[in-house]
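With one protein chain removed, the remaining protein chains of the complex are shown where they sit.
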Amino acid sequence: MSEKIKRIAVLTSGGDAPGMNAAIRAVVRSCAYHDVECVGVFRGLQGLIEGDFKELGPRSVKNIINRGGTFLKSARSQEFRTKAGRQEAYDNLKESNIDALVVIGGDGTFTGAKVFNEEYDFPIVGIPGTIDNDINGTDYTIGYDTALNTVVEAIDKIRDTANSHNRLFLVEVMGRDAGDIALNAGIGAGAEEILIPEQDMGKDRLVASLRRSKKSGKSSSIVVVAEGDQIGKNIMELADYIRENLDEYEVKVTVLGHIQRGGTPSCYDRVLGSRLGVGAVDALLKGERDVMIGISHNKLVSVPFTEAIKGENEIDLDLIRVADITSV
Amino acid sequence: MSEKIKRIAVLTSGGDAPGMNAAIRAVVRSCAYHDVECVGVFRGLQGLIEGDFKELGPRSVKNIINRGGTFLKSARSQEFRTKAGRQEAYDNLKESNIDALVVIGGDGTFTGAKVFNEEYDFPIVGIPGTIDNDINGTDYTIGYDTALNTVVEAIDKIRDTANSHNRLFLVEVMGRDAGDIALNAGIGAGAEEILIPEQDMGKDRLVASLRRSKKSGKSSSIVVVAEGDQIGKNIMELADYIRENLDEYEVKVTVLGHIQRGGTPSCYDRVLGSRLGVGAVDALLKGERDVMIGISHNKLVSVPFTEAIKGENEIDLDLIRVADITSV
Amino acid sequence: MSEKIKRIAVLTSGGDAPGMNAAIRAVVRSCAYHDVECVGVFRGLQGLIEGDFKELGPRSVKNIINRGGTFLKSARSQEFRTKAGRQEAYDNLKESNIDALVVIGGDGTFTGAKVFNEEYDFPIVGIPGTIDNDINGTDYTIGYDTALNTVVEAIDKIRDTANSHNRLFLVEVMGRDAGDIALNAGIGAGAEEILIPEQDMGKDRLVASLRRSKKSGKSSSIVVVAEGDQIGKNIMELADYIRENLDEYEVKVTVLGHIQRGGTPSCYDRVLGSRLGVGAVDALLKGERDVMIGISHNKLVSVPFTEAIKGENEIDLDLIRVADITSV
Partner (left out) sequence: MSEKIKRIAVLTSGGDAPGMNAAIRAVVRSCAYHDVECVGVFRGLQGLIEGDFKELGPRSVKNIINRGGTFLKSARSQEFRTKAGRQEAYDNLKESNIDALVVIGGDGTFTGAKVFNEEYDFPIVGIPGTIDNDINGTDYTIGYDTALNTVVEAIDKIRDTANSHNRLFLVEVMGRDAGDIALNAGIGAGAEEILIPEQDMGKDRLVASLRRSKKSGKSSSIVVVAEGDQIGKNIMELADYIRENLDEYEVKVTVLGHIQRGGTPSCYDRVLGSRLGVGAVDALLKGERDVMIGISHNKLVSVPFTEAIKGENEIDLDLIRVADITSV
């Protein structure tokens, strides 16, 4: 165990995700368990620059494990991208006698952390918190499981109406670059078609497939579209195209939007956040730095930031086949 | 009790609403209880024209009370607006020996029922089923309570993100003509401002009010907008206007859309549907016709269709004051 | 408006109920709106005796409208039943310059408030907050609607299992003295039988009825039992009796217990709490005292405490008939 770490700061950065509070709580209580002081940084990397700090003890984080969002608040910081901003952040950390930092966020956060570590040799460990599940080296990111449940619940509601009226619904879900939410929630919601950025289905094949569905006896259909899919500049254009080429259904559009980020975290996200929070403090105390603590096959792993932010999302072809078969 | 009614048909028409299944179930089982035959008509008034009928017994409606939508399906029928269409409907009813009809729907449905009754002197009783709560003579319509809960749950999720990021969210909810959903869900969700069609707040007053909120220490804000509000042609324009005139917040927009129609019905809507279903059959058997069965001060009431479809929605000024005070 | 009221205290007492936080929030913000100071009393009437007070401003109650329980905490106070206890409470109120009191609770709370008012002529207004809906003079109490939804959701889950296994489930719900929860939730959940304290069905009639249900083709059954029903000393004895006298089903028991008190409040309870909170402050400022603010036919009403605590619960016979018919 490193002798030097007496005081750890924790922050959340980037988009908020359900389960972040569980991770913060675990970091804070883990510090208490190890007799290390803990400081909360409000509003992410920007708060680091502005010195928006507060001492946190075990009772500071009571009754937050079941709340969406992040009680430390989050922000995107342009200033942290500048050398001057990072210098201020460093000065604030030194002035407050902070020895190490836990950052909870996505690839933008980890990129910032990596640069900061290189410049100042400051111990940082990351925790993957984003609903997009687009971080390399971890099976799951905090918030992803909750977001899937939120999307599926929303589509369940839409299907009530779709069934009652024999309609076709296009439902836009999050995922400009990664189709994981669309693909999993689409299978879970029993969607007839799922359009993801990793795969270009083509409008004509979509229409042909929907026509077959109708003929096979389906009275209503749900098409899940990841934001930024390749086949239509946007979901409204896609709806227009379908309306022009497919008489069989009345076509409706729903954009799920920001409800996907919030909500009471699922048990999985709470446990994941708790485990990663404990693991991050363990890692710092063991002398690790410049790594993200992730989960792989249900065990904690240390992943170098360089590895974590690679950002090549690979879609599981097996899942695409499951989607095709189960919507027969 | 009328000697003549031996066979009753039931249908759902217009937009679907959670709790309609409870009402259908109650009609079916009430018929069984009174030893009257019951026939389900699929796809609303259109199904009446097409003769899409099915015998229903008590076991036909098991396990539907907890499901959104309507298992009899619904549709909007242009054909029923024509004399020829209504004649076909009448012929089908006669051919199937149906003596009376229960229609579950909103003002469009009741208008059709009224015309049909005038033309053919056919016994019809209505049940108010619409999430909009815009029917005269009943305190509540089936589906309204569930829709309020759905909207409030969705805004709870959005507030997680709004709080975490110090943002202003504009949330569009249903209510082109009636602000009831916006006003009640807005109070329930703790919205800072609520824009309803019955009242023109004006963009400038809105911006001024939001600025005061921010100064008073609020770090995030939710503005609930009823679809079709008077102050902006649409919510996107409104967002642009706020962005131009208010620097203090990052402005985001969410349109809740069709999730508001679906979902597992609340206890209130299930009980309401059950009571109205029983009451509708009672009314027919007592010889009533051309009326809607509604609820007033927790008792069933008979309201002539003419009265029910008056359609002047009055907003409760008391509620507007509560919204103002509780968002101080 | 009374010139003298410059400072109002608010407390929650007795069992907690979802929506109490909305009422507290409305009282606090209503005070701010009227430029009256507001003081929160923690742990109910006991906190009054112990002087557990805290100044509350509009921002003190942010983000609580969506939370179950009561952030002022609650307690049952034996000490307040003594003259000495009430004297201490009065001294604390005077010492803190508090001019009036809003108490949120049930009949026990109102009884205490009435005595206190008689002894010290201290202005008190009550708000009905209890899941039991057993207060006279108000159509609804805060928390009742949420509790109904919680019970119905729980029974929906149990029915999944009951249906899958052809079982009979006895489900115990709250209501030692009042069958409202059992009756409404029973109708909403589609229960086959509902046992309430207001009506003694008799074990033999229950068994006979369940036997008829089975014969009529029902493969599973749910019996909802209000805690303290008259036909069995407890639900386990009832289950044993059914097992001995009815071979047709496997009999299981579930006691819902304390989950019925908690949970995110429904929209209705949030709006109700908000309205009653605003109304209570209005009433105090208009010079009313010794009354509860309730809701009747969707309008606020003032009900003398003497009236409110009469405590003769009348069951709606119409609802019993609906339960009988819809479980045919």
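Labels A, B and C are assigned to the chains in the order they are written; within every chain, residues are numbered from 1.
Here is the rule we use: a contact is a pair of C-beta atoms (placed from the backbone, for glycine too) under 8 Å apart; a residue touches a chain by one contact, two chains touch by 3 or more.
Predicted model only: the values in this text are computed from it and were never measured.
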item: Among shown chains, those touching the left-out chain; value: A, C
item: Options C:G40, C:G69, C:G190 or C:G294, residue touching the unrepresented chain; value: C:G69
item: Hidden partner chain, touching residue among A:I5, A:L170 or A:V278; value: A:V278
item: Those residues of subunit C which, in the complete complex, touch the missing chain; value: 12, 15-16, 18, 43, 67-70, 73-75, 150, 154, 156-161, 163-166, 169, 219, 252-259, 261-263
item: Subunit A residues touching the omitted chain (full complex); value: 22, 25-26, 29-30, 32-33, 58-59, 62-63, 65-66, 139, 145, 148-149, 151-153, 156, 159, 163, 184-185, 187-190, 216-218, 264, 266-268, 270-271, 274-275, 277-278, 296-300, 316, 318-319, 321-322, 324-328
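Operating definition for what follows: only the chains that are shown with their structure count from here on.
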item: Arrangement of touching chains [line / ring / star / complete / other]; value: line
item: Taking each chain's C-alpha mean as its centre, the one farthest from subunit A; value: C
item: Same or different contact residues where subunit B meets its copy subunit A, judged by the half mark; value: same
item: Whole-Å gap between the CA centroids of subunit B and subunit C; value: 28
item: Centre-of-Cα separation between subunit C and subunit A, whole angstrom; value: 39
item: Computed distance of Cα centres, subunit B from subunit A, in Å; value: 35
item: Contacts with two or more other chains, residues of subunit B listed in rising order; value: 156, 159, 163
